[in-house]
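Every protein chain but one is kept in place in this view of the complex.
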Amino acid sequence: MMKVIQARMLPWAVGLLTAVVIYLVFFVVPPAQGLGDYVRIAFFHIPMAWVSVLAFLMSAWWGAGYLRRQEMRADRLSAASAKLGLVFVVLATVSGAVFSKLTWGAYWNWDPRQTTIFVLLLIYGAYLTLRAAMPEPRRRARVTAVYALFSFLTVPFLVFIIPRLYFSLHPSPVINGSGSLDMDPVMLGTLLAGLLDATLLYVWLVFRSVGGKDKEALP
Amino acid sequence: MQQSIWQGIKLVFIKELTAGLRFKAAWAAMFMFALTTLACVSMALQGGVVEPRLLAALLWVCLFFAAMAGADRVFADEDTAGTLLTLRIFGPSQAVLLGKMLYTLFLLVLLAMFITPLFLLLMDVTVAAPLVLWGTMLLGCTGIAAAGTLIAALTTGASVHSGLFSILMLPVILPVFLPAISLTAGAFGSGGITGSYLGGMALYDLILLVGASILFDYLWYED
């Protein structure tokens, strides 16, 4: 019962929160020094990048779930997560490139974070190509779960090694090197609201895409 | 049966080697592919002076694509010959995986030993740090063999074959590829060899090996 109520509330909550975030980004957040109004792009870019990574993590997680219990529902969740992840990673890449062009004058310069997100894009592409190439459902579920987990092994490299290989222009994440918060409270609040909104949007879409087929799920 | 895992690996390796020696088309294809790529690169550059970093990248691109042309065969050949079922009935998973991995590594090292001297000759490169170069080659080949064997097993039964292997390989192997290029550039004299890259590559190879070993069981035994 609780689940049904939650499921009905979620789209409304997402819609409301999205409206609030858009309002905050365009009418409340002050222009940043140096970046001016371009900073507003970041409030879409960062949550999208976050969801790209989250969707990858969840896709691997549900893949592991399939390997453990052989439930086709886990496979469908894993696939849905990867498909959404691809959409978000493309949006994050494009918004990042636009921001890069506006502030540094070039769309692409193989900045570490651009490299990271590009690898993520490749993984999503590879995962979905593999799915499309596997005709038999159970074999497809098994094989794609294994690939999701195997490609997840690149994560430590993407996070720790790549930033050392290349010099970065990318602004540090919310928490900078010294560990202190280096942000205007209004901006921080807006960013956190944006992150929450994108996460809820992801959760809603992932479960919605498998919801209808739940009853005919194979054991 | 525990002590027989080495025995099993050895059996699989020798079987692959014997079959490979009796049917040289697979080997020939891989080596000729490498030679062709190398010739293309060399001709395109026409002996112009190229900076070390670009040279290193070219060498690895040649190696990577030649490896892609050979490494995906370890399971695909068994699949087309129909022997995969036989192997699944009789072969324990780890012996099969590790035996095939070892054979792939052996092939790739041969390939690297074939292509690298030719490359150095054609491009007129002087190697400032030969040990670093060979260490990088060995670690790079190990990574490709470890990831390639698992991914070759993944792609059996796919309806589209051509290209799928490379598509799946590239993101997983980039963590080997990028430091390998940096190290090779260093060995070609661009300066700034970072020893920790070698350590990093070795560590990532190990991660790939362990990951492949754990995940392969799920492919070999369907339940």
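The first chain written gets the first letter, and so on, giving A and B; residue counts start at 1 in each chain.
Assume contacts are C-beta pairs under 8 Å (C-beta built on N, C-alpha and C of every residue); 3 or more make two chains touch, one makes a residue touch a chain.
Keep in mind that, in the parts below, contacts and distances are computed from a predicted model.
Think of the chain that is not pictured: of "ABC transporter permease", "Heme exporter protein A", "Acyl carrier protein" or "Hydrogenase expression/formation protein HypE", UniProt labels it "Heme exporter protein A". Of the candidate positions B:Gln7, B:Ser159 or B:Ser196, contact with the unshown chain belongs to B:Gln7.
Of the listed residues B:Met32, B:Leu85, B:Leu121 or B:Val160, the one in contact with the hidden chain in the full complex is B:Leu85. Taking the whole complex into account, subunit B touches the unshown chain at residues 1, 4, 7-8, 11-12, 15, 18-19, 22-23, 81-83, 85-86, 88-93, 95, 217, 221-223. Counting the whole complex, the residues of subunit A in touch with the unshown chain are 70, 136, 138, 218-219.
Methods note: only the chains that are shown with their structure count from here on.
Within the complex formed with subunit B, the subunit A residues making contact are 67, 70, 119, 122-123, 125-126, 129-130, 132-136, 138-139, 142-143, 145-147, 149-151, 153-154, 156-158, 161-162, 165. Residues of subunit B that touch subunit A in their complex: 147, 150-151, 154-155, 157-160, 164, 167-168, 170-172, 174-175, 178-179, 182, 200, 204, 207-208, 211-212, 215, 218-219, 222-223.
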